[in-house]
Every structure is written in C-alpha cells, then in structure tokens.
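Every protein chain except one is present and positioned as in the full complex.
Right after this comes chain A.
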Amino acid sequence: MSDKIKMARQFIQALPHSVALGMHLDELDNGTAVISMPYSEKLIGDPKTGVVHGGAVSALMDTSCGAAVMSHPSNPAGTATLDLRIEYLRAATPGQKITTRATCYHVTRSVAFVRAAASDDDIENPVAIATGTFTVEGHK
C-alpha cells in the first residue's frame, strides 16, 4: 500500500459523521472505494417497515465517492462534492449491511467524475445508484 493511500485511508476512517454512522472502509485503491455500513435502528427512515432512510444511503454514497476521488492515481490533494444524484431502485432489506462500490472514472484538472452502486446481501440487485462530480484540490 502506498503512503498516499495509507494517508487517504486514515483520513476517511476518521471522518466524524462517517464514524457516527458506523461506516467501514473495506477497499481503497486506484480510484475505487468500497465502504460498508452495518444496519442499525438509528438509521431507520420508515418506522413501519424498518427500512434505512435514504439520507443514510446518501451519506454512505457521498463518503465512498469522495474516497474514490482521493484514491485516484492523479493524486488530488483533497476533494469536495459539487453534485450528487442518487436513484433509489428498491428498499434495502432491514437488518442487512449496505455496501457501496464507487469508481472515479475520469479526472480533469478541476473536476472528478464518479459513479457508485449500493447493495445489501443481494449483491446482484443494487438498492441505489449514484453519479457525482467532485472538486479536485491543488495537486500536492
């Protein structure tokens, strides 16, 4: 693991809001980030069904997309979200962990383009899809 990735890892694992949501960084390399968030009662958005709130999925998507940018080989010094669109394909199954895989597929001098998918145990059928653009902060 390169020093750059090690530092990005430490930074991402210390984000207070991500820590509060119980997120775990599973993979980080070469413009791809995999982050998971265990099911928890505090994340419930629909008290009748126990389904996780869309906002919690958004937070997970935003974190993984930002992490993917940080790990891109172009080495951005930092990043912030410009725009993030999420499509909710289906309700996540209550009780199951949600995992997102984000890929930063293009970087210019000023903008990084990212897409991500979130799934529960049924990995063939994503619960949500995201596309986002992120800022690229001064190279080193």
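Keep this in mind: a residue touches a chain if its C-beta (ideal position, glycine included) is under 8 Å from a C-beta of that chain, and two chains touch if they have at least 3 such contacts; residues count from 1.
Everything below uses one rule, namely that contacts and distances are computed from a predicted model.
Engineer: Select, from "Multiple sugar transport system permease protein", "Tetrathionate reductase", "3-isopropylmalate dehydratase small subunit" or "Acyl-coenzyme A thioesterase PaaI-like protein", the UniProt-recorded name of the complex's unshown chain.
Structural biologist: "Acyl-coenzyme A thioesterase PaaI-like protein"
Engineer: Kindly state which of the options A:60, A:98 or A:112 is in contact with the chain not pictured.
Structural biologist: In the complete complex, the chain left out is touched by residue A:60.
Engineer: Take the complete complex as the reference. Which residues in chain A touch the chain that isn't displayed?
Structural biologist: Residue positions of chain A that touch the missing chain: 14-21, 41-48, 52-56, 58-63, 66, 78, 80-88, 91.
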